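Structure provided below as structure tokens; questions to follow.
All protein chains but one are shown in place.
By letter and in written order, the chains are A, B and C; residue numbering begins at 1 in each of them.
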Amino acid sequence: MDDGKLAGLVSQAANYGLFDRLKTLRGLWRDIALSLGATPKIDPELPADDAALLRSQVQDCLQGRGGEVSARARAATLGRSYLGLSAVGRRNFMKMLADEFGTDPARIDKASADVAAAATPAERWAAERALRESLESPRQYLLTQFNALPEGVKFLVDMRAELLPLAKGDPAMQALEADLKELLAAWFDVGFLELQRITWRSPALILEKIMAYEAVHTIQGWSDLKNRLDSDRRLYAFFHPRMPDEPLIFVEVALVRGIAGSIHALLDEHAPVEDPKKADTAIFYSINNAQKGLVGISFGNFLIKRVVDSLSHEFPNLKTFATLSPIPGFRNWLDERLAAGDETLLEQAELRALAALAQDGKAGLAQLLEGRWPDDGAAVQALRLPLQRLCARYLLERRSGTARARDPVAHFHLSNGARMERLNWLADTSDKGIAQSAGMMINYLYKLSEIEANHEAYRGQGRIVTSAAIRALSKD
Amino acid sequence: MDDGKLAGLVSQAANYGLFDRLKTLRGLWRDIALSLGATPKIDPELPADDAALLRSQVQDCLQGRGGEVSARARAATLGRSYLGLSAVGRRNFMKMLADEFGTDPARIDKASADVAAAATPAERWAAERALRESLESPRQYLLTQFNALPEGVKFLVDMRAELLPLAKGDPAMQALEADLKELLAAWFDVGFLELQRITWRSPALILEKIMAYEAVHTIQGWSDLKNRLDSDRRLYAFFHPRMPDEPLIFVEVALVRGIAGSIHALLDEHAPVEDPKKADTAIFYSINNAQKGLVGISFGNFLIKRVVDSLSHEFPNLKTFATLSPIPGFRNWLDERLAAGDETLLEQAELRALAALAQDGKAGLAQLLEGRWPDDGAAVQALRLPLQRLCARYLLERRSGTARARDPVAHFHLSNGARMERLNWLADTSDKGIAQSAGMMINYLYKLSEIEANHEAYRGQGRIVTSAAIRALSKD
Amino acid sequence: MDDGKLAGLVSQAANYGLFDRLKTLRGLWRDIALSLGATPKIDPELPADDAALLRSQVQDCLQGRGGEVSARARAATLGRSYLGLSAVGRRNFMKMLADEFGTDPARIDKASADVAAAATPAERWAAERALRESLESPRQYLLTQFNALPEGVKFLVDMRAELLPLAKGDPAMQALEADLKELLAAWFDVGFLELQRITWRSPALILEKIMAYEAVHTIQGWSDLKNRLDSDRRLYAFFHPRMPDEPLIFVEVALVRGIAGSIHALLDEHAPVEDPKKADTAIFYSINNAQKGLVGISFGNFLIKRVVDSLSHEFPNLKTFATLSPIPGFRNWLDERLAAGDETLLEQAELRALAALAQDGKAGLAQLLEGRWPDDGAAVQALRLPLQRLCARYLLERRSGTARARDPVAHFHLSNGARMERLNWLADTSDKGIAQSAGMMINYLYKLSEIEANHEAYRGQGRIVTSAAIRALSKD
Partner (left out) sequence: MDDGKLAGLVSQAANYGLFDRLKTLRGLWRDIALSLGATPKIDPELPADDAALLRSQVQDCLQGRGGEVSARARAATLGRSYLGLSAVGRRNFMKMLADEFGTDPARIDKASADVAAAATPAERWAAERALRESLESPRQYLLTQFNALPEGVKFLVDMRAELLPLAKGDPAMQALEADLKELLAAWFDVGFLELQRITWRSPALILEKIMAYEAVHTIQGWSDLKNRLDSDRRLYAFFHPRMPDEPLIFVEVALVRGIAGSIHALLDEHAPVEDPKKADTAIFYSINNAQKGLVGISFGNFLIKRVVDSLSHEFPNLKTFATLSPIPGFRNWLDERLAAGDETLLEQAELRALAALAQDGKAGLAQLLEGRWPDDGAAVQALRLPLQRLCARYLLERRSGTARARDPVAHFHLSNGARMERLNWLADTSDKGIAQSAGMMINYLYKLSEIEANHEAYRGQGRIVTSAAIRALSKD
């Protein structure tokens, strides 16, 4: 029986689903099929013998059999197989990469010894390079090859997104994750990213993703989105040239007069559209990372800088660039303090006032905060001063054992060189706003002439730069 | 005197060229200027004190003072300074990077020791990562930052082009060059490259560069170029999304019937244009790398593959894909043999025939080859058989001590999985063609079903795959 | 007082709203303002003196004062004034154009006489040309000039949309409308239109309009629209290069196997997406004219032809092109017949069957049809045969006194050369479908080889081309 006929039979068998039915014969058929260049169907759960098949494909790819072009084509096939796997199958595949295609300790040790033994600068340099190469795992080469897939970059970003939760507590998987991150960090160098303005003329495909990815102030639907793209609004996103359908990070901006203190006014679809040319202030009211697989590869600071530049150019009247930001950790921090029975939180007069409002005098604050207190005028009045003070204090807190601001949003903006400008009362009275930050929001101010100094003060000396107003609040 | 006034004075002084005139005061002025954030003009030759200035800028950039955004802006300033330097100044700057901003041996040795001492897999992995980081030189970070320049990628490609000749014999400079190559290799991953067809509709800006970069068969002017873009011709190039005005590599293709054996027929501007739909063969008659700074980062094989795919799709009638290639090293090899007095080159009858044509019987071949022998019918007849045989032998030769084909073009195509198909007599009778390869050219055949096997044969077993015809010629 | 100062005063007065307050002084101010080149604000209702102002602007424009470029700029100003008018004001303005800027009867009569008097062919031709020019109204020149507005073409299309209802019964306004139509017919020559495929990548701005303009099968929202743009659907529209944001006409197509007989299956968002490459039939299930201002300038037939061409090219497997169309006039026709007491509609057995279902035996059919009979199995069974027969009869009816099919959709497709192929029972059981056509829909078949003959049969001999099945139904 010649090869051609055999191939015909195998293909026929595949069509009849024979591979699936005759599990016991699978190994045999598979060997025949492989020897003929066919690609048998992989079980999505990736049991051992399918894993063996993929393993041998990985090896072929790493050995560059048939030349670079073929290797890359093989990687693409492998990538497509991976996409056909279930969550379990993918985990098995990544585990295989993590455990079997990492660095070779013996080679590293040998290369280290060669470095130590180098006698001349030239020898030393060559040895260092060899050492460096020994520290690059074979799988890193494979990961690069996946770029041959039509959506290769997105493939790797998504692979990392799946890998991150699996890698916790597993050093080998963490090493794989680190390889992937290194590769993505080189490819997503900010110099390659393109700033695009998103408008109502943008493809619905992109707008749909913006809606899905917005996590700070949920977009309620197409008309809410259209409102955020109106002539007195801007939405900018970074894109990678090889992932043109996927925003990486985006920021929403409102062009207003004076620093905005309420998110509701900004999101109100029925508010009149203002003339953006008369605006003096740009408010960055929502910044969202869109790709979980790019965690830790940050470009938020560059995005803000690019948008400030672009807006300054388009609207010379803009004088102030500030955010209207959530304070996501305030209530958690406060609840901890309350639970710990911190006596310094409230003053006597405040305790009395709250007791008058709550059924249980002692636990007045905690009790009140659980309800929809912003709808109750008396509660609002009684809570205002103490909550502002406590929030200001929270904002000046550090993460334990570090010089970093405890609030993650504060840390991001302070690192970028912004300063804490103004605390806004009743700025976000949505349920989420109440639950996270007792309805308060904060403006971080980006003053171009101070950014470098602010950054240095925070990064270098651990100083949190704030306005006098916030500092005063914290001491009330 | 306040800072503002001082800055004014300094700027005035700069306008009056004071820095240039009062060389002795330069250091002083410079210090004042720097403390005020001014950027004094750099001497293009980069003498010591200007170098000191750039050195401190490099350091600022590496320390990330003022945050990542500022660091990148500072790198861009540095890059612009570099562009203002003379050849000497650039060499000095690169030497500084090479000598002062490389890896830290102590840190490497410490990290190596930590790897050796690691007790658990988790420790080992962390130590390996630390070792790897210690092997990354600080300047590599700086080089990445140059991507902030508007033409940042081109900047680095050109820097490497300038560095390559300077690095010869200087290990430190070679290490710098290797850093640069690593960076570019990541960025120029073939997955990022875009295949573009170049036509008469392409921007003149691009066409002008194609003319400048074509080195195999010089383009004589715009009408020669237009001829090469006609309906029975194709010209494809790879581009990088961040270097949209610069072809990286390009290939010229003629759509013909049967394998072409003469470059003159292909380049004849007056030849009638054929219907490309009737063509059965695509002849790749010129492949050119356009960027010296990308030497060693090859994508020629991918270009050929992509073009074959694209043409197959557009013209289903195409059955054969082959090159019409020069044999650049033949005459050199032959001259060496002749000079060495190799007696096996010619047979007695041939010697006699050549003696009849040459004044000096003994040195007949060498003498004949120096002239315009293709214009002399008798010489052509006498030379044909011996030259074809010798050329076939040359093509089967190895580079001394290796399994690599001696001819560089042969090595390229054999590595790609092509085979030597046909030797063409009087295929290129231009002066260059006579001088390089005695007027012969060769077709390399790309047969899709054999590419992998051919590649393996050559790379794995060192076998040069040829047609029976060429093999027969070599044994004549 | 010099001109400059006076202009300043006038402008100041305008700023203070003086024109509006001192109605009695308006005429005076206006004259001053005009003499200085100012543009006084127009009252949106266009009272007499404002009309006078616009009249003089029209005259200036027609006389070409200051040259063609100025005239066009002046027309643009006039156009902007028009856009600021209320419905009443616009009517007044159009009435002015209709009454005052039409043709000059004396000039026409003179030119007619010259034609009659022409002695040589050359004289005759010159006289005809002069006559032709005399028949072009001055306002036609003005209308052309509005093309200077940034959205000039859209401006004229919208003006005609507003004019059409106003022109009924007013010969002068009809003449204006005819001028406008002639201009638009030249500009919207089908050769200028661009066929675009609308996809989920199209700008939201365009998709929003598609949703607004779809009148056959209302689009319920963005997810309904997305379903209609899925991989087994196509939506094509014609655009004009100068109205790039406005679809002119669009058609929705489903790629299916066999001729579709139910609109619900096509519009079901939860139906599985089919592989379009396996489809053998393209169903045109909705065709919508989007611009009221282009009524009577038809390109529906060209759209169908272009889409058939495009689909045939993309999907060589497609064998059948057919519509799934409403029968909008059936129920009206039937109700008229019922009201007129037509005894031939139903047979005795049918009457009995219907009487058994309805409370009032005599008026059984009319009564049943008013309710949601498709939800009642017995009613469906009793109605099926008689309704199909009556509908088939209706489809073969002519508009009184003509050879035209009575049903407008039928007339459109028959004119295009389609034939009536299949009547579909319970094909559209939406309230609208029940109310218009008793839930039936029809397939018109576009068979390329028959289109010309069908067109000739219908247009020339008034023959309605139908399948045997429909003909048989009508005779049941």
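Operating definition for what follows: a residue touches a chain if its C-beta (ideal position, glycine included) is under 8 Å from a C-beta of that chain, and two chains touch if they have at least 3 such contacts.
Keep in mind the model is a prediction, meaning the values are calculated, not measured.
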### Summary
The omitted chain touches B, C
### From C:Arg65, C:Arg257 or C:Arg352, residue that would touch the chain that is not displayed
C:Arg65
### Query
Touching the left-out chain: which of C:Asn147, C:Asn289 or C:Asn443?
C:Asn147
### Contacting the left-out chain in the complete assembly, out of C:Lys95, C:Arg197, C:Lys305 or C:Arg337
C:Lys305
### Task
Spell out the interface residues on subunit B facing the chain that's missing from view.
200-205, 207-208, 222, 226
### Absent chain, residues of subunit C that touch it
65-70, 72, 103, 105, 108-109, 112, 115-116, 120-122, 124-126, 128-129, 131-132, 135, 144, 147-148, 152-153, 171-172, 174-175, 178, 183, 186-187, 189-192, 241-242, 301-302, 305, 415-417, 451-453, 455-456, 459
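Rule of thumb we're sticking to: only the chains that are shown with their structure count from here on.
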#### Entry: Fraction-based call for subunit C against subunit A, same above half, different below
same
### Summary
Distance between the CA centroids of subunit B and subunit C (whole Å) is 61
### Query
Can you give the whole-Å distance between the Cα centres of subunit A and subunit B?
38
### Message
Using mean CA coordinates as chain centres, what's the gap between subunit A and subunit C in Å?
### Response
49
